[in-house]
Every structure is written in structure tokens, then in C-alpha cells.
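Here the complex is missing a single protein chain, while all its other protein chains stay put.
The chains carry the letters A, B and C, assigned in the order they are written, with residues numbered from 1 in each.
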Amino acid sequence: MELISILLLVFPFLGFLIIGLLQKHMNRNVSGILGSAVICINLVLSAILFWHVSSSNQTVQTQLFDWVKFADISIPFAITVDRLSALMLMIINGVGLLIHIYSIGYMKEDEGVNRFFAYLNLFVFFMLTLVLSSNYLMLFIGWEGVGLCSYLLIGFWYKDHANNDAAKKAFIMNRIGDLGFLLGIFMLYSTFHSLNISEVLAKASVMPSGDMTLFFITLCLFIGATGKSAQIPLFTWLPDAMAGPTPVSALIHAATMVTAGIYLIARSSVLFVLSPVTMNIILVVGAATALIGGLVAIFQNDIKKILAYSTVSQLGFLFMALGLGSFSGAMFHLTTHAFFKALLFLAAGSVIHALSGEQDIRNMGGLRKKIPFTFALFIIGTIAISGIPPFAGFFSKEVILTAAFEHGLGMGIIATVISLMTTIYMFRLLFVVFFKPESKALKANHHVHESPKVMTYPMAVLAILSMIAGFVQLPKLFSETQGFDTFLLPVFAKATGLAAVSEHGLDVQTEWMIFLVPLLVIAALIVVSYKRFVNAKELTEASGFSKVLANKFYFDEIYDFCIVKPLGFISDIFREFVDQTIINGIVNGVGRGTLFVGKRLRRLQTGNVGFYLVIMVFSIIAILFFNIIL
Amino acid sequence: MLSQYLFFFLSFVAIVSALMVLLSKKPIHSVLYLTLTFFTLAGHYILLNAQFLAVVHIIVYAGAIMVLFLFTVMLLNLNIEGEFQKSTIMKFIAAIGGGMIFLVLIGTLKSFDVATVGNPELTQIGLVKNLGKTLYSDYLLPFELSSILFLSAMVGAVMLGKKDKQ
Amino acid sequence: MGTTIAQIQTIPLQYYILFCSALFSIGVIGVLAKRNALVIFMSVELMLNSANLLLTAFSAYRNDPAGQIFVFFIMVVAAAEVAIGLALLVVVYRSTKTIDINALNRLKW
Partner (left out) sequence: MIIVLLLVLPLLASLILFTGKLGKHSREFALIVSLLEFGVALVAGYAFTFANHKILNLSLNLKQLLDIDIIINIDAVSLLMIMLTTLLVPVIIASNNNRKVRNHNFFGLILLMQMALIGVFTASEMILFYIFWELAMIPIFLITAIWGGQNRLKISVKFLIYTVVGSFAMLIAILYLYTLTPAPHSFSFDAFYHLKLPYSVQVPVFLAFFLAFAIKIPLFPFHSWQAETYNVSPVQGSMLLAGIMLKMGLYGIIRFILPICPDVVAGGSLIFLPLILFGVIYGAIIAIRQPKLKKMIAFVSLSHVGIIALGLLSNNHYGIEGAILQMFSHGVNVVGFFLCYQIIVIRTGTDIISDLGGIASAAPKFATLFLVVVLANVALPLTNSFVGEFLILLGLFQSNIYIAVIAGLTIILGAVYMLRMFQQVMYGPQTAVTTNFRDLTVREMLLFVPIIISIFLVGVYPSFVLQMLQTAVK
């Protein structure tokens, strides 16, 4: 098992090295196949590990070598596979494999296809490092590594500066979060003198709830999570990140990397449970992000941006779940979300592919007939994400909603509203793209074509997963056994045990309410949006509040005005004024002053020896005189 | 008491002849008065039990240095009488300067304490034997260096004295 | 030893200080007041000698041979200095036909 866990890291890295180094000489088809093969092997390995940990309830520990070790600090490269990591392994490798295969078709025409697969393999390597690490610093390696890959892949088409700007923005915003994470690590180390996750959690679990140190630690970790998982205030990079190729959006910016923040918090669940204030902050931030993401998504016109804001919203929803203490609920939704959001992105990619790069939904419409298979898949994804039974989204959302209602009626309603917004923007997207009469631009476009099988089949697999994944855990109404909860129980047992609130279950009526009311509203919303979006001639220009929404609450503009511009201004001031005028001025001024004084003092050299002698004697007299009186 | 009288006598002669160095018009007279001063100083050395120094002093100063001065004056025919006198204001300044430096020196030196710190066993430190021991043990390196200094001074003097080939 | 030092100390050290200071001051006045380079040179020798004498006096009173060694070295340096100095003087005289220091004011700013 130890060997397998190491191989998990070795294979994608080898894939990266081989594809990366042989870029120039490699046949463009080979790289895709090689890259996929590597991930396929990885999937098999992960399946073995998954089976191992789920059957034996043991964790696999592997120590590779000491990374940072001297005096009293020792941080090894070490791998821990427990059920949580095993679950993430399955998601990363599973979804990763499908997206790799999809990419073979999607990136076929691109000249940089080899580079693309190299990066993708590197990403998988770092993502696996992240979930497999047994200590926070190694987790941080993966954390930064995926950020790097994200940077490289967003800016994949680097000839256009818009893409590069998006990539840079993503990296820098992530770095802001990373600083928080790093500070969290420092505090962890200062407090517990160890960065080993299990050790830290064990030591922390005896600390009192509400401890200030724990509060700051968790806050810092959460700041790290907001960067990576695109939460307020660091979420604006995610929509921009759609500049990258669509498979990248699907893999990195929907299914895996952005969930790293959730993984981090779930991993450190004990710390968070003991710090109720942070939990509340997470709850509020998550809810706010989910609301804003959802609202903005309704008013976007770029197919990928809609999905991006949907992701932001869903991530916010996940953080809500974490804030509510429903760690396994969050993980459950994370899993299903990975499936259907990846599916949606890939389907969107398929649409874009079919339209040769068109992304504006105003220029789409009526695609239902032209690309029926994609349409079918897209519908499945939409239903799944909207939470309509029996597809996966319904079940996972249900868990979170229940948790929200258990927390309080207000929170429950907010959560419900958030989940309902999903329906609005997703069905708007669906209707505009597939049902609305064809746009003029589209009519002029002649060769709209269905994607090749290498792209559709992976989507089909994801679609199937989106349909059935939910049955892992039926709502409490229908089933006594909570499959998913039980599976993750060993991981979260300590945390749930520490959670002080006694779990008073909801009564049956409420549960039915939670179950049925949203469904009814969803149905109504579908009808309304059908009327609104399919029949409307053109999407009208936004105005008033909706204009604010269409412009994403002007977050970018505010950041630009508050941070970017002043920083540039300060930079110029420093460079032009402080450095050149003041500091260099002082230094050069000293030199110039010396020259000036020298020029004047030169006159003292009269050349008259008698004068020199007089000066000398009287100076000696003066010195001796001062020697006496002092 | 004898030594006291001797001291006063020598000092008196020394100061008078030193003044005469300045006051005489012809350089050659100055040289001769200076030689006289040096002899009185040699007497002082003997008074202070510094016999070796006294001898060296006479050899070096009276014997070598003053002869050099005399040679220069005579060979170059420099014995020109007071053709360049300084202005009275300059002399006035010189007098003030000299007086002030006298006062300041007294002021500086008068408070010196002269407790015996040297080796109390050592008697007659001024003799060649004792001085030689110190010189060749503690001050060997400076001694050797001073010989180099002499050599270079010799070479330098010869170089300077050579007539330019023109 | 007692006898020698006692003998020396019949003359108070202060006398030597006074005497040497006076000699030194005369030297200073000579340096300042004279324009003849040769006489200035002699005044310098006078100053050197006054310092020598004082050093010897201290040396004798403290019974420390280092002072006399020092005087010895000063003599060495003085001899060298006189040799070079007079040679320079000769060179100067050859080129300017005078040893008036006021004539030597070319070296200025």
C-alpha cells in the first residue's frame, strides 16, 4: 500500500517530465494518450487504495524522506491516506482521467497540445501532493503547486495579454490567500511544535473551545481557503480564469483545485470545530459568496462566466456547509459537484467547440437540434445542479439544507434561496443556448458540428455519475443508513464529537418541507424562466441594479481603484521621488557638498610657507590649550 | 649642590646661545651658536647620567649635523647678511606664538607625575651596556628599520645633490 | 641606584620642564620669525633637541631606559632629516638662487 501511495505521485510527475521534456519531438497525439494513460494507472491505484482504506478502516502512512530537518524542526515528505484523501483521490483521478481524455479531442487543433498535457499532469501531481500530504507544509507545496499550474493553464494561450492578465490575477490572488495559510502554518508550528496534521489535531482536541490561538489559526487557514476556493473577498480571479482552455476550467476551476480550500478545512475539522467564531465567519462568508455568485451568474452572458459564477456560488454553499459543521455534507456535495460541474463545463466546452470558439450566449440558441448529444448531457448536468431528484445534486444539497435548518430557520431559508438561484441561472443558460431561436450570427455559421466521440464519451460517464452518485446517501427520510457519513465517520468523528451543540434532529414534517417546497419552487422557476428567456427576442441590456450585477458588483473596479492603482502610484512615487530625489539626492548631495567645500577650502593653500607655519603653531597651541582646560 | 649650579650655568648658556642663533645676522654665526647650544645640551645629558647619549649627541649633532650645516653655508656661499627680514607684524606674531606655546607647554607638563616605574634593579641606565641590551632585545625591529631609513636618506641625499644632466 | 636617582633629583624635574619649554619656544619663534630657510632649519633642530632633553630627563627620573632609546631614535631620524633637508635646500638654491621661504610660494591651490 505504501508503494502504491508513492507511485500515485510518481506517475503523474513522470508523465509531466516525459511530455514536458520531449515536447518538441513528441507526436501531438501521443502526449494526450500518454497523459491519459498515466492518470488511468493512477485511477486504478487510487481505487486499490480506496478499497483498502474503506474496507480496513486503516490509514496508510508512508514516509519518503526528511525535507526540512534540523535541530528541533522536522518536516518530512510523508504521505497519509485516510478515507478523506482516498475520496479526493478518486475524484481527482476519476474526473481527471475523463477530462484528460476529453482534452485529447478538445485540444487536437492546438499547437501547444504537448505543453497542455504536461501542465495537466503536473497539476494532477500537485493536487495529489495536496491531498496525500501528512503535514501542513507539504500540503502547502501542493497548494502552491496547483496555483502554479492554474497560472500556467489559464495563461495557456499566452499570445493574448488578456489571458495572461487573468492568469496573473489568479496567481496573485491565490498568493494573498497563501500568505494567510502560511501565517496559519507558523501559528500552528508555534503552538503545537509540529506540522503533522494528525499530531496537531490530536494536540488541539484537548484545547478548550473558543481558544484565541485556535481562532487566529483557523482564521488564517480560512483566509488561505478563500484565496484558493474563490470566496469573498478573493473570488474575482475565478471568473477571469475562464480565459484558459475549457477542460482546464472543468478540472481545475470547477472540480478539483478550487475545492482545495474545502478539503483543507475538512482536514483540519477539529481545529475549526473548536473555534466557533471562525465557523460563524465561514458561514457568513460562504453565504455571502454564494448569494453574490448566484446573483451575478443570472446576469452574465458568457457561457463560461455563468458556470464560473455558478462555481463561486456552489463553493460558497460548500463553505456554508462547513460553517454549519456538516463536514461530511460538504464533502458529499463537493463530490457530486465535481461530477456535474465538470460535466457542465465539458458540455459548455463542447458547445464552444461546436461553434468554433463562440462563448457569448446571445449569439447562440437552438442548438438543441444541432448538437443533440451535448444537449442531452447538458440537461442532465443542469438538472443535477439544480437539485432535482433523483439526480445527484438533490441528495447532496439536501444534506446541507437539513444542516442549515437545524442551525436555524433563517439560515435554512438563506440556504434554500441560494440553492434555488442555481435553478434560475442554470435554466436561463439552458434555455438561451438550446431552446431560443437561433441568433443571426449562428445562422450565418454553417458548420456547427457535434463533438467527436473522444469528447462525448467522457461526458457521458460524468453524466451517469451525476445521475447516480447521489444514491450513496439517501436523505434520512428514506433511509436509515447514511452511507457517505459512515464512510467519512473515522475522519470527522473527533470533530463531530467535539462539536458542543447537541444534534437535535428535525422533525419529520420539517424534513418533508425542506424536501418538497424547493421542488415546487424549482418547478415554478423553470416554467417562468422558460417563458422569460426562450420567448424573449433578444437579451436586453441590463440596467439599474441588474447592471450592478452584470458588472459583478464592480468588485474588480473597486479592487483596481483601491489597491492596484494606489500601488502603482506608490511605486512611481518611490521610484521617481523617494529613491531618486531623496535618497540618491542625499547621497549625491554629500558628494557635491564635499566638492563644494573643497573648492572653497582650496583657497587656504596660499603656498606661503610662513603662513602655514603660523597656522600650524597656533593650532598646536590651541590643541594643547584645550588639553589643559579639559 | 654642585650639580644644581652646573645646571643653572648650562641652562643659562644654552638659552643665551639659542637666542643668539636667532639674533645673529649672518647664518654662519647662527650655526656656531647652535653648536655651542648643543655642547651645553651634552653637558645636561651627563648631568642626567645619560653618558651614552651625551657622547652620541656630540658625535651626531656637533660632529656631523653642524658640520653639514657649515658646509652648506660655506660651499653655497649662503652667508648673506639679513637681506630678507620679516615684517615687524610677523615678528610680533612670532613672539606671541612663542610665548603662548611656552605657557601652554608648561601648563601641560607641570602636572606630570614621575613615579619610578622602570626596573629598580637597573642602575646606570644611561650606560652603553644597559642601553644596548634594551635596544637589541625589545627594539630590534625598529633599530633595523632605522638603518634602512639611513640608507634611503643617504641615497636620497646623493640623488638630490647630483647636478641635472642638461 | 638610590644614589644616582637621588643625585639627579637634587634638581627638580620642573626645572627641566621649564628649561626645555623655553628652548622649544625659542625654536618656535625662530621658525616663525625667520625667512632664511637655513635658520628655520636650525630652529627646528633646536626644538628637536629640547624634546630630546626632556625625554632623557623623564627617562632618568623614572629610571626607564625606553626614553633614552627613543632619544636615540630621534637622533637617527634627525640626522637623516638633516641630510635630506640640506640636500633639498641645495637643490632649491640651485634652481631659484635664493633660500627665502617667501619666494617658494608656487605650490598653491
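The rule is simple: a residue touches a chain if its C-beta (ideal position, glycine included) is under 8 Å from a C-beta of that chain, and two chains touch if they have at least 3 such contacts.
The structure presented is a predicted model; accordingly, all values stated were derived computationally and were not measured.
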| item | value |
| --- | --- |
| Interface partners of the hidden chain - shown chains only, full complex considered | A |
| Option touching the unshown chain, where A:108, A:168, A:362 or A:532 are the choices | A:168 |
| Of B:2, B:75, B:89 or B:141, the residue in touch with the unshown chain | B:141 |
| Residue touching the undisplayed chain, where the options are A:453, A:531 or A:575 | A:575 |
| Contact set of chain A toward the excluded chain (per top definition) | 20, 23-24, 65-71, 73, 115, 137, 140-141, 144-145, 148, 151, 155, 158-161, 164-165, 167-168, 171-172, 175-176, 178-179, 182-183, 186-187, 189-190, 567-568, 570-572, 574-575, 578-579, 583-584, 587-588, 591 |
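Basically, only the chains that are shown with their structure count from here on.
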| item | value |
| --- | --- |
| Comparison of A-B and B-C (more C-beta pairs in contact) | B-C |
| Distance from chain C to chain A - Cα centre to Cα centre, in angstrom | 89 |
| Chain centre separation in whole Å, for chain B relative to chain A (CA means) | 93 |
| Per-residue overlap in chain A, given as positions that touch at least 2 other chains | 610, 614, 617 |
| Residues of chain C whose C-beta touches two or more other chains | 28, 32, 35, 102 |
| Contact footprint of chain A on chain C as seen in their complex | 28, 31-32, 35, 101-102, 104-109 |
| In the complex with chain C, residue positions of chain A that touch it | 602-603, 605-610, 613-614, 617 |
| Complex contacts: residues of chain C adjacent to chain B | 1, 4-5, 7-8, 10-11, 13-15, 17-19, 21-30, 32-36, 38-39, 41-43, 45-46, 49, 52-54, 56-66, 68-69, 71-73, 75-84, 86-91, 93-94, 99-100, 102 |
